[in-house]
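Removed: one protein chain of the complex. Kept in place: all other protein chains.
For reference, chains read A and B in written order, and residue numbers begin at 1 within each chain.
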Amino acid sequence: MSSEAERTSSRRRFLQYALYGAGGLCVGSVTVLGNPEDVPQVPSIEDLHAFEWGFLVDTTRCIGCGSCVRACKLENHVPETYFRTWVERYEIDEDETITVDSPDGALESFKANSVQTKKVVKAFFVPKLCNHCVNSACTQVCPVGASYHTPDGVVLVDQDHCVGCGYCVQACPYGSRYIDHEKGVADKCTLCYHRIHKGLSPACVDACPREARLHGNLKDPKSRIRAVLHERRYSLLKPDMGTNPKCYYIGLDMEVK
Amino acid sequence: MMTHATHVLRVVLVVAALGVGGLAAQRLLKPASFGEVGHYRKDSVYEIMSHEPVHQGREACAECHEDIHALHDKDIHYGVECEDCHGPGNLHVRHHTEDTPTVSEEEALMPMEYTLEGCLFCHRKLAARPTNFPQIDPTEHYKFLHVTDNTTRCIECHSPHEPIYLLAKVNEARIHPVIHQCEDCHDGKPEKDHREVEGHPVIFTCRDCHKAIVEDFETHEHAFMDCTACHLFHAENENAGRIFKNGNGKFCLLCHEKKPFKDGEAVPQIVSSEHLAEMAPDLNMTPEEISHHSRACLDCHFDFIHDSELIKKGVIVDVQ
Partner (left out) sequence: MEGFVFPNETHVTWSVMIVMYPYITGLVAGAFIVSSLYHVFGFEQLRQIGRFSLVSAFFFLLFAPVPLLNHLGRPERAFNIMITPNFRSAMSGFGFVYAIYTGIVFLEIWFHYRADFIDRWNRAKGLPRKLYYLLLLGGTTRTPETDRVDHAIVKTLAGVGIPIALVLHGYVGFLFGSIKANPWWSTPLMFIIFICSALVSGVSVLIFLFQFVTWLRRIPVDQAALDTLARFLWGFMIVAVSLELMEILSVAYEQTARWAVLKDLINGRLWFTYVILQILICSLVPFLLLAVRNLFRLPTRVGNFLIFISAGLLLLQVLLMRWNVVIGGQLLSKSYRGFTSYLPGIWDKEGLFVAALILIIPFLLLREFDRLFPFFTTPTREITQM
């Protein structure tokens, strides 16, 4: 078994180098000879270092419609009762009592006001998702190296390596992670990693009819996300945790944890 | 000495063998590409990157459905993705573009008729929604419109691609300062006018700049309505937004078209096709020509709203 595995892995490595080499040749030759836009570019690890993906949520624009939750579920085949993103609603009544809810993550929006017996003096929605923290607790605690940071700052789960211990779920201060019981592995928002490198936006960003969500490259000085961060006042969730999250919130009320 | 400890030596050898075996096993079982970039499988990055997107985006829809896309882009739902209401388009696009079919006709079918509940996902009146966002309480809305069947779906009156039948494209509408209704802050209409209250925040109401028109409007049949019901205002920031004029005949029909689920007594209603057929000979146009003329109703019925002469005279803004 041992030499077979060795041969297989060295065969694998050879094929990888051959593929990348061939790919490089293709890209190179097409750049010289053909229309570069036609060639699907698979970014190399070095290319990925040019990106640092961040996310922005404008809570003042959110109407709690749940389009983002539905789009994410369909885009990423998120199992029922689990959420990669969800919307919370905060209602403050005339006695300054706060009621927070998120019925089924706002998958089917909200059916009525939470507070029915008193007047609501202030209320708002807060979309939540994985913060793709720079100093994430989840990657620190993964015992097998299945949860990791990509070179472009996205926190992903290698579902072919995860053992499903659930330590990362416990360690995340934001409740962003869960164990997918059918696959037996950890799962969470991937920032639609399969979309952002194809020039698309994450499904939730596209789906939002109010442009309350934005993603972008924090390393690009001309990116829209940088522009908004320089224009508006923003904050982070649980900054005291030291996780250094990259999901910025505009209009975040202090009642939101 | 050695004879006393030979059994120990054997144990040590077994333990050492296990240790070496363990190390060898670790080397062999370590997945390919693990550790190359960081403490993870580099291949995983590319595996995840290569998943197929499910939602296609509106440009993909526009390639075949250009007419609907153009209509949709012009009206107030321009910000709503096609796939928000119709569901993901991946199977549909695959079925209609691939050479060898892997997706059946049935799988490619995308739902078209949105339910009442579906519209209410966005448009149900909730305390947490910004007051300037169009939202209704279905019971109140039906009562206002004299709709008698409360299972009536929104799409029976409102076209989802053209919800308010705007005359001009959304982002070509005029910039207008933010206007407030009293009800935005007060429960019901207060006794005093805001200009008579000392220390009242500076706000603009329609009357402040359009006094003559507003006073005239209050003498006609539509006086019970808000200016903004037809002159839709869409705030873009705290200070300004766009105002949509809406002289589009189809907008008038939202209330005035006869429908089986509406109470015909309360609101004057027509069957538009019959009405156009009646008018056609007098106007020397075919009914189709009349219905394509966007201002349709207003050309004859403006005076039910406010004096059209005022506008012709150029009296639009008369600031106090």
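The criterion applied here is as follows: a residue touches a chain if its C-beta (ideal position, glycine included) is under 8 Å from a C-beta of that chain, and two chains touch if they have at least 3 such contacts.
The shown structure was predicted, so the numbers you read here are calculated from the model rather than taken from an experiment.
Residue in contact with the omitted chain (choice from A:H77, A:K183 or A:R224): A:K183. Considering A:V42, A:L74 or A:A171, the position touching the chain not shown turns out to be A:A171 (whole complex). Subunit A residues in contact with the hidden partner, per the touch definition given at the top, are 81-83, 86, 88, 99-102, 104-105, 128, 137, 140-146, 161-167, 169-181, 183-186, 241-242, 257.
Mapped onto subunit B, contacts with the missing chain fall at residues 3-8, 10-11, 14-15, 22, 25-26, 29-31, 34-35, 39.
What we mean here is this: only the chains that are shown with their structure count from here on.
A straight line joining the Cα centres of subunit A and subunit B is 24 Å long.
For subunit B in complex with subunit A, the residues that touch the partner chain are 24, 28-29, 31-34, 37-42, 44-55, 57, 77, 79-81, 83-84, 87-88, 117, 120-122, 124, 126-130, 133. Residue ranges of subunit A in contact with subunit B, taken from their complex: 1-2, 5-6, 9, 12-13, 16, 42, 45, 48, 60-61, 63-67, 70-71, 74-76, 89-91, 108-113, 115, 120, 123-125, 145-151, 156, 158, 160-161, 190, 192-195, 197-198, 200, 203, 206-207, 209-211.
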